[in-house]
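Of the protein chains in this complex, all but one are displayed in their positions.
Labels run A and B following the written order; every chain starts at residue 1.
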Amino acid sequence: MEKLLKNKTAIILFMAPTLILFTAILLVPIATSFYYSLCDYDKATRAYSFIGFDNFSKLLKDPIFWISIKNSLFFLVFSCVSQLIFGLLYAALLTNIKKGRNFFKNTIYMPCVLSSAALGLLWAFVFHAKVGINTLLAGIGIKGPGWLYDIKGFITLPMWVIAFVALWQYVGQSMMLYMAQISGINKSLYEASYIDGATKTKAFWYITLPLIKPMVGTAMSLNAIGSLKFFDLIYSMLGDKTTNLKMDVLATFLYRSGFSSKGGNHYGYASAIGVVLVALCLISTFVINKVFKTENYEM
Amino acid sequence: MKKLLAVVLAVAMLLGMVSIASADDVQEITWMFWDDLEASSDLITQGFKQVIDRFNADYAGKYHVTPITTQLEPYYTDLNALVDAQKTPDVFIVSPGPNLTDYVAPGIAAPLDEYLEADGWKDTFAGDAVFAQQTYDGKIYAIPLNTAAACVFYNREIFDAAGATVPTTYTELLDACEKIKAYGKTPITISAGTAWCLSMLAGYLCDREGVDLKALNANEASWVNEKTIAAGEKLVELSQYFQETAAGDSNDDATTALYMEDAAILIQGSWAIGQMNGGNPDFEAKCGVFQFPAIEGGNDPNRVIAKSDSLAMSSTTKYPEACIALMKYFTDDIAQKYTAEVGGKIPVTKVEYDADKAPAQLADVMKIFGAASATFGFYNESLVSSDAGSYFDDQMVAMFQKEKTPEQAFQAVQDWYQDYFAKQAEKAE
Partner (left out) sequence: MTAVTAKAKIKESKPKVKTSTVLIYILFAILVVLYIAPIVWIGITSLKTRPEIYKDPFGLPTVLQWENYSFAWNAGKLGTAMLNSLFVCVVTLFFTMMFGSMSAFAIGRMKWKLSGAAMMYILIGMMIPVHCVLIPLFVRFAGVGLDNNLWGLILPYLTFSLPTCVYIMTGFFRNIPNELLESACIDGCSIYRTFGSICLPLSRTGLFVTGLMTFIGNWNELLLAMVFIHDDTRKTLPVAVTKFVSPYQTNYEKMFPAILIAIIPSIIVYSLFSNQIVDGLTQGAVKG
């Protein structure tokens, strides 16, 4: 069998399509993008001229860049923390009930499969200044805040709103992953602990949590990268008002610099932002994996 | 399951191949526009759709035009992407000013004088002045399709009930706003979140103060001067009369506030007429129009912000005659009549239209436009580059949000300009 598994032709055949696609559609464009980030794209002559790291130094001086970093990091942290807490909470609670578990699970997971763009438009309407929740609140005498345009504070209100919507949409994914992992834990472990007199909470803390640590790492990596790449929801909810409302994240900043009719077509600058984005993704994945690295316990 | 997938794939590929139709001797051209012809409820867009349909019907077998539509936001980016890919649309819409310059300077848009001179096409236009913004070095590079003027729309009923009179000066405007506020309605509705709306107001204030844009663009003056700062301060002063949700309202929301009679005043272009009357048919009778007020001791108050959509032709098009034929359809009597009577925009040709059919507000707008001593463009379309325009917009919004004082905001614009001129000087070496 060894010979079979070492069949060079087969290996090449199996790997070729994937590797070719990857190189052509990911590697080469990324390299090109890196090159562009070191160039200045002139709109008039449509030419790229090499300018070294100028784009990056310009980025460091650009206030919008720092705002988008701040926002992106906020979403990163909020997403990881809130999805961990709520995903785990829901998963733990749901494993305790039998009837209706599937129904609840499916309902909460459903938004994950729906288009972010459509959901963004939907929630933008809910939080609309004039015709959304505020109308309901006005009905009971409360004046609703400017959900999507209040720019006061370090972390503005629209940020919390959008972070909440993102949580609403994706907590189901984390929940599912945790439920899967929890259901894989051997019941006898729990039984043994109850015989020893442990309460449910203690059992959760000392058995469940450690055993799902690997899944926490996976789920968090997914969260981290997803939140750094965050674009669809913000774009649908705020459109081109992101900059004026200090709501840019790296992805919207990239889009605006590269593709928006307002001050766009700066492909060099946009590519530089892209490089920063990739770097952040790599760093956060690396960090998360280091933190959650555990051996696989015998389950 | 795999077999099913294979079948589906085969069918799909077959369909794909079938859809690659072969063209005959029909000259195929493309026309690019910034709104969807089917889904939009904008009346001008619907008028354009009729033009396209008429053209394709009348020239069936000879010419055929396929519209390429995008959203407004990514329009220029998409257009540029096509140009980069050597697939410039044969005819495309463009705003005059730096945006048009972006296509004239590198030779992407073709000069149209010879076509205008032939067949007396040029004579159908209302005058040489309509080509003012489309002329570079004496050559005309785009055809204007319609003109819209930015004026002040107001609700007559609210004014009367509040005891406010139509203002002709800035002080009178403030006075009217106070009365309306006391009456309990929002004085001014505006979309401060959509940068160009706010910047339109800023442009008017600057112009009324007497800001000399030509000098600024030639680097012969600084953006930080008493006139700009005075204009900025007035903008901030006016903002106390904006609706509470101004920062978050879209242009749409702001206009709705006017025709739903929540607010009394809207500073907008006449393109909004169709939207207003369509949204609330009762509103047309109550809607009045007045010219943007003068500032005491300031500049000529009869200057009006005007904007015209223009069509340019690609210099690499294979079928210039087809393109010109299409352009002529946009400026023929049927289309221009529609522009006025239904769209509520000002036609560019000498066409006679039925003023009774046209929206009531158009007559008022035409009066203002007719009495105008000169027109000028949106500030964000009249600066040294389109990027400058965006930057200016953002600074105005920052000023409104009280993030920056007028001095700081205009200083930022000045810094940007200095940066720009420095780069231009470098390139010249």
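We adopt the following convention: a residue touches a chain if its C-beta (ideal position, glycine included) is under 8 Å from a C-beta of that chain, and two chains touch if they have at least 3 such contacts.
No experiment lies behind these values; they were computed from the predicted model shown.
*Asks:* For the chain not shown, which residue from A:Leu38, A:Leu88 or A:Leu277 touches it across the whole complex?
*Replies:* Hidden-chain contact among the options goes to A:Leu277.
*Asks:* Consider the whole complex, including the chain that is not shown, and state which of A:Gly52, A:Gly100, A:Gly153 or A:Pro210 touches that chain.
*Replies:* Answering carefully, the residue with contact to the hidden chain is A:Gly100.
*Asks:* Residue by residue, what part of chain B touches the chain that was omitted?
*Replies:* Residues of chain B in touch with the missing chain: 5-6, 8-9, 12, 15-16, 34-36, 38-42, 45, 66-72, 74, 78, 81-82, 84-87, 250-252, 255-256, 260, 271-272, 275, 279-280.
*Asks:* In the complete complex, the non-displayed chain touches which residues of chain A?
*Replies:* Residues of chain A in contact with the hidden chain: 1-2, 4-8, 10-11, 13-15, 17-19, 21-22, 25-26, 28-30, 32-33, 36, 90, 93-94, 96-98, 100, 102-111, 113-119, 121-123, 125-126, 130-132, 135-136, 168, 176-177, 179-181, 183-184, 187, 190-191, 194, 200, 203, 215, 218, 225, 228-229, 231-232, 236, 239, 251, 254-255, 258-259, 267, 270-271, 274-275, 277-278, 281-282, 285.
The rule is simple: only the chains that are shown with their structure count from here on.
*Asks:* Give every residue of chain A touching chain B within the complex, in rising order.
*Replies:* Touching chain B from chain A are residues 43-46, 128-130, 146, 148-149, 151, 239-241, 243-245, 258-265.
*Asks:* Spell out the residues on chain B that touch chain A in their complex, using ranges where they run on.
*Replies:* Touching chain A from chain B are residues 72-77, 80, 83-84, 102, 105-106, 193-195, 245, 247-250, 253, 386-387, 390-391, 393-394, 397-398, 401, 403.
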